[in-house]
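Here's a structure for you.
Of the protein chains in this complex, one is absent; all others appear in place.
The letters A and B name the chains in turn, as written, and every chain counts its residues from 1.
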Amino acid sequence: MLNPILTLTTDFGLVDPYVAEMKAVILKINPNARIVDISHQIEKFNIRMGAYVLAAAAPYFPKGTVHVAVIDPGVGTKRKPIMIEAKNSFFIGPDNGVLALAAKNQGIKHVYEIANPKFMLPRISATFHGRDIFAPAAAFLSKGIRPSEFGPEIRNIVVPKFAKTVRKGAAFMGEIIHVDGFGNIITNFTEKHLKALNVKATVRIKIKNMELTLRLCKAYAEVEAQKPLAIIGSHDFLEISINMGNAAETFNVKVGDEVKLYRF
Amino acid sequence: MLNPILTLTTDFGLVDPYVAEMKAVILKINPNARIVDISHQIEKFNIRMGAYVLAAAAPYFPKGTVHVAVIDPGVGTKRKPIMIEAKNSFFIGPDNGVLALAAKNQGIKHVYEIANPKFMLPRISATFHGRDIFAPAAAFLSKGIRPSEFGPEIRNIVVPKFAKTVRKGAAFMGEIIHVDGFGNIITNFTEKHLKALNVKATVRIKIKNMELTLRLCKAYAEVEAQKPLAIIGSHDFLEISINMGNAAETFNVKVGDEVKLYRF
Partner (left out) sequence: MLNPILTLTTDFGLVDPYVAEMKAVILKINPNARIVDISHQIEKFNIRMGAYVLAAAAPYFPKGTVHVAVIDPGVGTKRKPIMIEAKNSFFIGPDNGVLALAAKNQGIKHVYEIANPKFMLPRISATFHGRDIFAPAAAFLSKGIRPSEFGPEIRNIVVPKFAKTVRKGAAFMGEIIHVDGFGNIITNFTEKHLKALNVKATVRIKIKNMELTLRLCKAYAEVEAQKPLAIIGSHDFLEISINMGNAAETFNVKVGDEVKLYRF
């Protein structure tokens, strides 16, 4: 890799020096690395959110990209540091599920425990493996060290639990998998579910105890400002939005809330 | 362009994967691109604010820089994706005014509609043209594709409405065009207005119903901490500030509020 791309996804925020320390470690080991931030504002300790955000972004990166994700409430415990070799990319982070969604979407080829101290900082702190283990591993990998040199191959990794959609009579049960910064409510329904229920111009949905009948739009601005709508979003999920407004606040819902999609 | 500079200005925030997806698309098309964030924290849907921030930063970038700005409440509607070839830079984004201020400051040479699907992602989502249209256009442009290849030349673009200052007897009427993160109140008055009113050491100003008589300083620290002052800011506008404090909060004013500048 001539100018390898490394991405970072963390819950470190942007106030503290932590992200910069990871970048410094990477650039010291591989001065040719190009580092792209995916997000450092994953909700603290929210592995599922980190997994979602990484899985959303990863498909757009070039082949060979090395993704590092550190949402790591178990840092310093027995949870393993791992490196996943997937079909298009590499994923590095703790074995707590944060990597698994993105990696499985591509197809996992091999998983290795990161165990070889040769590819870690000389001193490993108890609380910051992002800097001391994951950043150096990513940098060495991007310099051409083979994945198998980092440690033994392992067979099972932790996979985050996202609700599967379930058919229930003439409806599907699903959940809110993400609320974005605009307040768009992202569900785990796709075009496939709409088709199966023969939904066309209008979506009937139940969130919490609210029943909503919404126009299925191609653009937010198809409804008036501050009016709700349904739309297939940029990651191919059914989203509930409010044109020029914040749907999640308006409907007072949050990630994990159950959503019911009716046949119209 | 050997290592072209591309800038990004959006209202996407830094929590979601959206900005990273744009960067991924750019780097996939042009691995030599160097991407600089101007801001991703433009207030949601605030085209005027995006236009101001882009226009403030653009003059400092090298010739040939490609600026992408996506504050795009009309995404998916008939508003056109455009590319502006200006005297020093290129500007890419929706035709809703967000690009016009920066581009006009340099002098506009040509405007093209971005219409050629060859320079877009294969699948265009309804809600994220930043990733699917604007990022690829910027990347292809930075690789040497000529602007005219992106689509037909167009003549009229949307220009954001910023209040002009108006002479009113022995005073000028203007407005607050930006409030920065320090709470500095940036007006659309310049040295020219001060000169025209023969203002020297002291500025008399009216915002909302407050009349303020302020020392015209060269440095915030010329007044005591927590005291207000007037100053010509770093973008050559007259600003109302509070030394070590937040003027916009203290005076409870916001962008768009009218400002009256008196002859002293």
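The definition used in the following text is that contacts are C-beta pairs under 8 Å (C-beta built on N, C-alpha and C of every residue); 3 or more make two chains touch, one makes a residue touch a chain.
Model, not experiment: these values are computed from the prediction.
Enquirer: Can you say which of B:22, B:38, B:66 or B:240 touches the chain missing from this structure?
Expert: B:38
Enquirer: Of A:2, A:15 or A:201, which sits in contact with the chain we cannot see?
Expert: Per the contact definition at the top, the residue touching the missing chain is A:15.
Enquirer: Hey, which chain B residues sit against the chain that's not shown?
Expert: 3, 5, 7, 14, 34, 36-42, 53-54, 56-57, 60-62, 65, 180-182, 217-222, 231-234, 239, 243-244
Enquirer: Given the full complex, what residues of chain A touch the hidden partner chain?
Expert: Given the touch definition above, chain A has residues 12-21, 23-25, 27-28, 31, 44-45, 73-77, 125-128, 131-132 touching the missing chain.
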